[in-house]
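The structure follows.
Note that this complex is displayed minus one protein chain, with the remaining chains in position.
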Amino acid sequence: MRTLLSVIFIMTFLATGYSQDLLPNSSIQGDFQTDFQYYFEDSLIGAPNVPEKLLSNGYLNLLFTNGNFNAGIRYENYQNVMQGFDPRYEGSGIAYRFAEYKHKDFEITVGNFYEQFGSGMVFRSYEERSLGIDNSVDGIRLKYKPFSGVYLKGFIGKQRFFFDKGPGIVRGIDGELSLNEFIPKLSTSKWRYTIGGSFVSKYQEDKDPIYKLPENVGSWAGRLSLTNGKIIFNTEYAHKINDPSTVNNLIYKDGEALLVNLGYTVKGFGLMLSAKRIDNMSYRSDRTATGNVLMINYLPALTNPHTYTLEAFYPYATQPNGEMGFQGQLSYKIDKGTLLGGKYGTYVALNYSRASSLDMQPINDTTLVMAKGTDGYTSDFFALGDELFFEDFNIEITHKFSSKVKAIGTYALISYNSDVIEGHTDGMFYANVGVLDLTYKVKPKKAIRFEMQHLWCKQDEGNWGMGMIEYSIAPKWFFAVLDNFNYGNPDKDKQLHYYMMSFGYTRNAGRISVSYGKQREGIICVGGVCRNVPASNGFLVSITSNF
Amino acid sequence: MKIKKLLYIIPILILAFSACDYIDEPYTEGNGTVNPTDTVKRKILLEDFTGHQCPNCPAAAVVAHQLEALYPGQIQIVTIHAGFFSQMVSPNYLIDFTCTEGVALDTYFGVSTIGNPNGLVNRKEYSGSRVIGPNDWPSKVAEFLAMEPDADINLGCSYNDGSGAIDLTVDVDFFSDFSNDIMICAFLTEDSIIAYQKNNDPAVGTTPEIANYTHMHVLRGSMNGTWGDTLTTGGVSANDSYQKTINYSISTGTWDTEHMHIVVFIYDATTLEVIQSEEIKLK
Partner (left out) sequence: MKAIKFSLFLILLSIFSFVNAQEIPSLDIKNMDGSVYSTDSIVNGESPIIISFWATWCKPCVRELTSIAEVYDEWVEETGVRLVAISIDDQRTFNNVLPFVNGKDWPFDVYCDPNGDFKRAMSVNMVPHTFILDKDRKIVWQHTSFAEGGELELIELIRRLNDGEDISE
């Protein structure tokens, strides 16, 4: 703690007294965010009684730069932790601080850092504040470019665990080679070739009196990317040795993952096909960790991240223990001047995604699949399991009718396996969602936006209808009211309105928004990682600022 | 030239790859039960926060019982039903396993907001949290039991079947110094209650529920409140001894007194960490 304070002192000192004379190129910048919510108990929607009434999360980032030297800190404050975030964040302190120095081809970072190797399947540390995820590594990182086109990285450290660190040590190296830069003959080639490889290992002591647990768990990955500007192909394969953990029910099977993307794109047209196979790839620096903490790797969900409220009701999160996933995405612009394109052109996006179980066979006649302290199961690499986890087919059409009227229409057909995704026992949900989003420009800087959404579902909470009106005055103001009505709830007493009023004011990079209303219990997902947010009724004030 | 530079990387790679521990079968430790001796041993309190609607909880109870078998008499398990999964739902989940003290503990330690199953091992704090997942119980338990005991508790109990009066005598001998106040707490637990329990682990029983699950160590209440009584203030020194009598009456007929235990533990009032625990059959 004392060392942290001295870091701040030095930074302050450098930035104030001496910045103008001795360090003419130095600068300090930062950003600040605080959310606070006042809660009312609402037993109808299931909003719990919050004894503190007012809860708040706050963050302050400071970055100091002087030439090749950077340093930064982040102060976080949870008094107390807002509903829906992990209560273990409670408290306040400096959760992130680093110093970084660059010299020609060499860069060293000491302290906390975020990093990603390849697609992140063996290592990714990142911050996703809206989900309460921060698995930054506290340690040392080196980056080195020995030759043009060769990128080497290495690190060692421990991961953040709330206001402490996880028990495991994580270390890794990564190399990436751009063949076009490395081999002079290829420098003029239309095709660009990139290959890369990573190795990551974690160390955690084994004190378990029942099982022999591996203390060092290694993983490696290789990747390849080919593109000529029109055709894009990239793939990564990752492998992990035995890593019994709470998430995989202490099985000793090796883990593996494969991700393949193939796309074709020209102006006005884009097609991307993706496939992945994840098999026992939960990888954490504490084998007993669950939830969104101490994750070493990142397994992207191959599904469309919906943004409209009702389409986002049933989001998917990658199942690290095993899944097969496919996704196809098509975007197409119908030219202006054509029948369907109209005066301004029409944009069409189609997306299909599907995730299902792996094929899992028992290792022998007497052992159950996934039985604790065994090799778990065997799996045919190319075989699909018979359980559907998630399926989503959706279309989005954006059309500008005139200089004043724009519209977005979307329709999604979603199948959602609540047993697997939420761990409940409510079975499959099948939802159809339609959205119409209309923008009408009253004046060049004033606009009204209407959102009409409807969700049809025979399971779960039945049908929902939602309407929203938003009025904005660019660039500073916006006002919105919405009502989300669960009129189709099979339980008559739960056919409730969830209304919400909000307004926002933006001045440059500072923004304040205030909303009042009711929020349904739901799942918020970013990047295929989700958190559950309980129902709430109250005021939410959110302030962000940059300086 | 380029190749030569790249060759330097190979030894690093070899070093890195050697940092892997492949474990061969059998995966279980071959260390059987610990030798019983006459000397006083450390005994620890394992609080398993659970609920009859919690499908992952039976597997956690298995871990607790594995530890109990591995360290006979050295682990006092208390099963606390609280939170979302302990709610009563018709038709099969109408038994109320909760009690005021259990709910208060769950609220204070924030266990069910993190999730069930989870537990407290001697209520010790690790990396800012006291809440420990079941797969981490064995390591934490082993760590504690590797240490010499700091105190010894001896219990005597008389129970009056007619009135339901319990007369509990406690002798505590300290072997180490403590500078803070010491609290003493006596919990009542009941074993062998047969009822429904949700379950998703086929290795434990039928899924998605077990109709005749045996609920063990269920916390029924405390003889002296959620946080107990003060045993002594201002710290203790090694070789200090304390005696305490705790009287309590249970309403007869509510619980099966044939299958009840009293779990007594002493803890540091400041750190809340349990120093030693002990258990005695009610009858």
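Should a chain be cited, it is by its letter among A and B, assigned in written order, with residues numbered from 1 in that chain.
To be clear about the criterion, a contact is a pair of C-beta atoms (placed from the backbone, for glycine too) under 8 Å apart; a residue touches a chain by one contact, two chains touch by 3 or more.
Everything numeric here is computed off the predicted structure, so don't read it as measured data.
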Which chains here would be touched by the one that got left out? A
Of A:39, A:78, A:151 or A:498, which one is in contact with the hidden chain? A:151
Among the options A:53, A:424, A:446 or A:494, which residue touches the chain absent from this view? A:446
Residue among A:188, A:307 or A:364 touching the omitted chain: A:307
Would you indicate which residue among A:54, A:142, A:271 or A:369 is in contact with the undisplayed chain? A:271
Subunit A, residues in touch with the chain not shown (by the definition above): 5, 8-9, 12, 15-16, 19-20, 24-31, 33, 60-63, 65, 70, 75, 102, 114-116, 119-120, 124, 126-127, 151, 176, 178, 192, 194, 225, 227, 229, 232, 234, 261, 263, 265-272, 274, 298, 300-302, 305, 307, 329-333, 344-345, 347, 349, 398, 437, 439, 441, 443-447, 449, 472-478, 504, 506-511, 527-528, 544, 546-547
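Convention: only the chains that are shown with their structure count from here on.
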In the complex of these two chains, what residues of subunit A are touching subunit B? 86-88, 91, 146-147, 152, 161-167, 171, 173, 175, 182, 199, 201, 203, 206-218, 220, 241-242, 244-246, 249-250, 252, 287-291, 368, 371-375, 423, 425
Contact residues on subunit B for subunit A in the complex? 2, 5-6, 9, 12-13, 16-17, 19-23, 25-29, 31, 55-56, 59, 66-67, 70-71, 110, 113-115, 127-129, 131-136, 138-143, 198, 201-203, 208
